[in-house]
Structures are given as C-alpha cells and as structure tokens.
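Every protein chain of the complex appears in place save one, which is left out.
Showing chain A:
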Amino acid sequence: MDKGKGVMPSNGRRWAVDFSDNSTSPSSRDVPDPPGFSRASIDQDDSTLSRQKKDAESNWKAQKAWEVAQAPFKNLLMMGFMMWMAGSTVHLFSIGITFSALWQPISALQSVGKIFEPYKDSRVELLGPKLLFIALNLGGLALGVWKLNALGLLPTHTSDWVSSLPPAQEVEYSGGGLNLS
C-alpha cells in the first residue's frame, strides 16, 4: 500500500524502514518533513553547489594540467646541466647521460595521453597543455641530439661517409718491367 511501510510479511523484515526517497513531491511521503524545511530550496542549492563544485574542479584540473605541461622544463634544465658536466669526451658517463636525455623525451611523448588522463574533463581545454608538453619534450630531444653532435657521433662530415667507399676499379691493366734475367 504505502511505500516505505515495512510491515509486510512477504519481505520478512518487520522493522526495516526505507528512508531513501527519490520522489520530490511532499504528498507521497508518510514521514512528514521537519518544520522549516522546504523541498524546493534544497534542489536549488544542490545544483548550484554541484555547479560550483564542478567549476572549482575544472579550474583545479586546468591548473594542474598546465603544471604538468610545464614539468619537462625543469627536467630540461637538469638534463642540460648534467650534460654540461659530462664533458665532450666519449666516456661511459657521457654516453649514458646523452642516451637518457634522448630516451626520456621519447618515452614522455609516447605517454602523453596517459599523463593527461586524470585531468580529462568536458569543460577543460587540454589541447594547450598537451601542446606545451609536446613542445618542451621536443626541446629536450633537440638538446640530446645537439649533445650527440657535440660528442662527434653524428655523421655530419664527409669523412664519415667516405671511409666506407671501396676503391674504384681500373679499366686498364698494364704489366711488364725489366726483362727476366
């Protein structure tokens, strides 16, 4: 008969009262509202509060996204300093630093989507931070490549390509010499 009335032998539960009420009209309730409580105002507060909360959330997300996008910059500076310390000779340390400087931007670029996943929101514009992130990582990659060039490992000179050329064949053949004695 009434919703919420718990005395129904078919349930097996005599004293359980269901307080959750999804309807908004006051007439369908058998438990009267407390005095001074009006239903309409609650609905209004709910939506503004949630809207406010959503606004705050999206602002926070945008801010965090921009922070994450700017994180590679610090990494760049640190990498630059470490490469300067590694020197211009080809040693284990300098090769290791250079390759880690090349590998980090590449792996970061591959996981762009994953990094920005927690900040995904319909109201937050993620393209800007993503582009900044990509640009800074490409800058890190360029720094690594420049260091590779400074170590002399890039084939930018003629001598790198020409050493593998076999000698040219000669068309004519000449023999002879002093007479056999």
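FYI, contacts are C-beta pairs under 8 Å (C-beta built on N, C-alpha and C of every residue); 3 or more make two chains touch, one makes a residue touch a chain; residues count from 1.
To be clear about the criterion, contacts and distances are computed from a predicted model.
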Protein name (UniProt record) of the chain left out of view, among "ER membrane protein complex subunit 1", "Thioredoxin-dependent peroxiredoxin", "Coatomer subunit zeta" or "Pyruvate dehydrogenase phosphatase regulatory subunit, mitochondrial": "ER membrane protein complex subunit 1"
Residues in chain A touching the chain absent from view: 155-159, 161-180
